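Handing you a structure now.
Every protein chain but one is kept in place in this view of the complex.
Take a look at chain A:
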Amino acid sequence: MTDQTKTGAAAVSEPVPASADHKAFLDVRDLRVHFPTDDGLVKSVDGLSFQLEKGQTLGIVGESGSGKSVTSLAILGLHRLGARGKNVQMSGEIWLDGKELVGADPDEVRRLRGREMAMIFQDPLSAMHPYYTVGNQIVEAYRVHHDVPKKTARKRAVELLDRVGIPEPNKRVDSYPHEFSGGMRQRAMIAMALVNNPELLIADEPTTALDVTVQAQILDLIRDLQKEFGSAVIIITHDLGVVAEIADDILVMYGGRCVERGPVDRIFYEPQHPYTWGLLGSMPRIDREQTDRLIPVKGSPPSLINVPSGCAFNPRCPYADVPKGNITRTERPELREVGSRHFTACHMAQEDRTRIWNEEIVPKL
């Protein structure tokens, strides 16, 4: 908790070098995760940096294949396990509460997993083991890190099921995942993730598999629990609507890199990157005329094997032809500060961006 008061609300601070000494609670620096395949090197995450303090929520937004899930798996060290994980190439630094995880001993990372950092997965039905009761799975998660008798762990499981809003937790603790409804399963999944009071909670598309009515309940639950436990939360989603209310900061990913990040208000009201504009335009809004059509981002996500040199978004960018001075197309845009704690990676001049946003984008939204 002291960390939080020290840095205040600064969840996103400057890129790497400036804060080399002070490390945020979660401090990711120049993270690269590459997967060698028969077709070539897949650069799923290619130079990602961000900071997150306790009590703060960061929303990571992007299309499928933008590297958001790989980022979360990399933080937990999960992508390196299993048959496929043996030849993953990973570099950069991940600091969690002062401990570096990329170069750490895998067993050390395993001990942190589930205790200091936990994860909520997208589809709770496939993410829970079909042959064990919900209680059994929560008890297991607790006993990995706590040397307690089964009875104590079971009490803890019932307590958490009750906390996440499952009726009759005493009975439901002995149910199997398939006997739960989708929303209940996600609640149970959250209970499982929270059983060890983790300080970092990563939710990977926690509401994608759920009914719209249940989605709001689950998001409320995550928000309430965060207040109660004071943990740092990362919510990964492709839906800006999900993070609009819950996140303090938003990081927009494209092609394995961050294209824009900043406080949630800035991202929604003064976004600077054409891709963020695209995401906003493709989001249904209650205050918009129903006859208006959503505006999709044209084209498809870039192949991560042959990432275009220069700006990865260039082939799909409607403003690729806007003159950018003497910058060549093969030059890669770096993150530049465009406002308070607000960064974007776009070659366009600030005046051009402001003009396009105000004159072309806002009227259409």
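FYI, a residue touches a chain if its C-beta (ideal position, glycine included) is under 8 Å from a C-beta of that chain, and two chains touch if they have at least 3 such contacts; residues count from 1.
To be clear about the criterion, contacts and distances are computed from a predicted model.
A.B. asks: Just go with whichever of "3-phenylpropionate/cinnamic acid dioxygenase small subunit", "ABC transporter permease", "Penicillin amidase" or "Formate dehydrogenase" UniProt uses as the name of the absent chain.
C.D. replies: Matching "3-phenylpropionate/cinnamic acid dioxygenase small subunit", "ABC transporter permease", "Penicillin amidase" or "Formate dehydrogenase" to the record, the invisible chain is "ABC transporter permease".
A.B. asks: Among A:V28, A:L52, A:L96 or A:M119, exactly one should touch the missing chain; which is it?
C.D. replies: A:M119
A.B. asks: Of the residues A:R32, A:H145, A:R163 or A:R223, which one touches the chain left out of the display?
C.D. replies: Touches the omitted chain: A:H145.
A.B. asks: Can you tell me which of A:L58, A:L76, A:V243 or A:V297 touches the chain that was removed from the display?
C.D. replies: A:L76
A.B. asks: Touching the absent chain: which residues on chain A qualify?
C.D. replies: On the side of chain A, residues 76, 78, 81-83, 110-115, 118-119, 121, 123, 126-131, 133, 140-141, 144-145, 176, 178, 192 touch the unshown chain.
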